[in-house]
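With one protein chain held back, the other chains of the complex are shown just where they sit.
Take a look at subunit A:
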Amino acid sequence: MKLILSTSNIMKGGRPVIRLPLTQKSNVELIISLRSNFIASQQIDSNGSTNGNANGSHSIRQDYRSWTTEQDGALYIPAIDFSHPGLSEERDQYDITVKLFYLPGIPMSRRCAHTREAIDLVLKELHVKSIDLLIVSFPGILFDADDDSEDEEASLNGEPDDFDSMVQTWRVLESLHEQGMIAQLGVAEFGSERLARFLPHTQVKPSVDQINLKDCCVVPKSLILYAKQEKIQLLTHNDCNDILPVGTTRELLGPTEQGAGILASAPQAEDGIQGDVEPQWVVKYTAVVKDRGVVENKGYFALADVGPCVKDRA
């Protein structure tokens, strides 16, 4: 079974985002805003009122079926009302940026479907037909500002993406671009060498390379020059490389005090869904009012598979 986790609009969602130590590369924003959205949804259901304090514990455990919904084989956590208008003004007032995180250890063969799935959810959520910029983040690539060499150490959860699979994934994105669904494409954490290797294999060049730098004043000169020459915009971000590890996902959905009570508490228990959890992808979307620089809507979707032996399903 698929689990579709969502944060709703985190700009209007209380206090999820802010208290990150500034230097910490962190997925805290995603985790906290998922958790607070789960809690808020449960509280609405239980007493018909809301509570701004998303950090409080909830003493009476709600049956997860009361605040989630199942549709077409997917469990929406929490339930989403897609009829709610996503944006308050006309489409052309916005810059919509979407960043798709392919997660480590997930077979390349699923990427086509995952990409469609993720984009479709965002389009449905924002009530738009297209997005302005899609940035894809491949697992295992780390940008190192000090020597401009990409660190391709395998992360704990999987192998780094090999070059061919990145190129193949790019084909999928190019076809979405062709269909008019995505205006511009971008990559994340590419150094100048990787860019130089990658560009010849693309029909639609990435127009953005997004890099995570604690101190963005130390971008390697080679990258700056190369990006300028290829007309690739270097943007900054503050996302975590391993944005949704398996353990974190289990904790989020699990039966403990901190969890949402989606997953069963014991192998035979009937208080939740049985089986292993495997996060597949995470997508972040941001809608910014262009001429005013106001972030009107920002949120995440994450998709996880759950069930017996999910790892074996191809």
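Just so it is clear, contacts are C-beta pairs under 8 Å (C-beta built on N, C-alpha and C of every residue); 3 or more make two chains touch, one makes a residue touch a chain; residues count from 1.
Rule of thumb we're sticking to: contacts and distances are computed from a predicted model.
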item	value
Chain not present in the shown complex, as UniProt names it (candidates "RNA polymerase II transcription factor B subunit 2", "ER membrane protein complex subunit 3", "Glutamate--cysteine ligase" or "Trafficking protein particle complex subunit BET3")	"Glutamate--cysteine ligase"
Selected from A:109, A:203, A:236 or A:256 as touching the chain missing from the view	A:236
Sole residue of A:67, A:138 or A:170 that reaches the chain not shown, by the stated touch rule	A:67
Interface residues of subunit A (partner: the chain not displayed)	8-9, 11-15, 17-20, 22, 36-37, 40-41, 44-45, 48-52, 54, 63, 65-67, 69, 71, 78-84, 89, 93, 95, 97, 133, 208, 211, 213, 215-217, 219, 224, 233-238, 286, 288, 291-296, 298
